[in-house]
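Inspection log for the structure reproduced underneath, given as structure tokens.
All protein chains but one are shown at their positions in the complex.
Let's look at subunit A:
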Amino acid sequence: MIHSLFLINASGDIFLEKHWKSVVSRSVCDYFFEAQERATEPENVPPVIPTPHHYLISVLRHRIYFVAVIQSEVPPLFVIEFLHRVVDTFQDYFGVCTEAAIKDNVVVVYELLEEMLDNGFPLATESNILKELIKPPTILRTMVNTITGSTNVGEQLPTGQLSVVPWRRTGVKYTNNEAYFDVVEEIDAIIDKSGSTITAEIQGVIDACVKLTGMPDLTLSFMNPRLLDDVSFHPCVRFKRWEAERILSFIPPDGNFRLLSYHVSSQNLVAIPVYVKHNITFREGSSQGRFDLTLGPKQTMGKAVESVLVSSQLPRGVLNTNLNPSQGTYTFDPVTKLLTWDVGKINPQKLPSLKGTMSLQAGASKPDENPTINIQFKIQQMAISGLKVNRLDMYGEKYKPFKGIKYMTKAGKFQVRT
């Protein structure tokens, strides 16, 4: 399946290669570079590129291209999904997935890649199995290894590999047993010029951090499970229980994992927690444009809208801006024409605004499209869909775990057309 993997950085250097079958010359990446040149933006490189003898499937994450070389028919999503899993694993191991981190830990990276694929077919991608095979590098462990001469590599087959619950290793022990769940919902919306909602939907995830001793069996039930329209589960969730009772019953993996992602049914009206008043005009013939933006909260159920960040890609004709924020800071990059305004918290009494002028290229005609405004925000302690966890029970172990649940609403792809 996957023949080789090349890691290419933003400047086009191949800084790591790994082959699972016989060696494929790195010159195969020339086809990739060609496609990269043709694409105007880094994101526009097509994920699947055919070459005379191979196929290149690539993903772009953290400004690194992960290019897999394929020789014969394989579902492209299979490869894409795997590559993303590789990135996730790196992130898990090194905290960040950057060129420097990969270069620093090249041996661990190589050991990981060796375990993740055998002959191009995924072998172990489950993070807890990998962690038993290859221990993540920490400063402490490096020290200990130097002194004792022990290694980072496990000698035994990971316990998860053979069990019916491959995602959990046995013999987990904690002094403080705790299980935290974060219900995070994201609002994807497109708001049109007049402020009416064109499309809005809520996507949610439940991320869990479970640190429990032994083999706990958890059940999580919701007050209003009907809200969940389409769900996808971590493999640990028992699908039949969900189908029958709408209860999440699972033996959790150890540590952090995504338990569930869901989509709130589109029938429900989505509350839009912020509104934007905007007045962005370019006048014909003049080299000045007006920029006027005010944000305000609505339908927030009394919760504060925090960490608001507004960004907008201004038209190419804009040379510079002279704006005045009522709060927060704004930056404008004259090269990329990206305007960002870090607003912070919205105070309902004194609405934040950003007003001023834009100077346009002299003689250039007026841009025909007004920029789109992207907004990010966070609202703590609220799930905008109204989803509520009813209770969490633990079976199979005797101790009493500490349980916690947190709700948060965020903006996903929240765009305002102007």
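Please note the rule applied: a contact is a pair of C-beta atoms (placed from the backbone, for glycine too) under 8 Å apart; a residue touches a chain by one contact, two chains touch by 3 or more; residues count from 1.
Note that contacts and distances are computed from a predicted model.
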Missing subunit (named according to UniProt) among the choices "Succinate dehydrogenase cytochrome b560 subunit", "AP-3 complex subunit beta", "AP-1 complex subunit gamma" or "IBH1-like N-terminal domain-containing protein": "AP-3 complex subunit beta"
Touching residue (missing chain; options A:Val59, A:Leu295, A:Val310 or A:Leu339): A:Val59
Interface with the unshown chain - residue positions in subunit A: 1, 14-19, 21-23, 26, 39-41, 43-44, 46-48, 50, 55, 57-61, 70-78, 80-82, 84, 100, 103-104, 106-107, 109-111, 114, 118-119, 121-123, 125, 142-143, 145-146, 149, 151-157, 161-166, 188, 190, 192, 198-199, 201, 203, 215, 217, 229-235, 238-239, 243, 249, 251, 258, 261, 263, 266, 313, 315-316, 365, 367-369, 372, 374, 395-396, 413, 415, 417
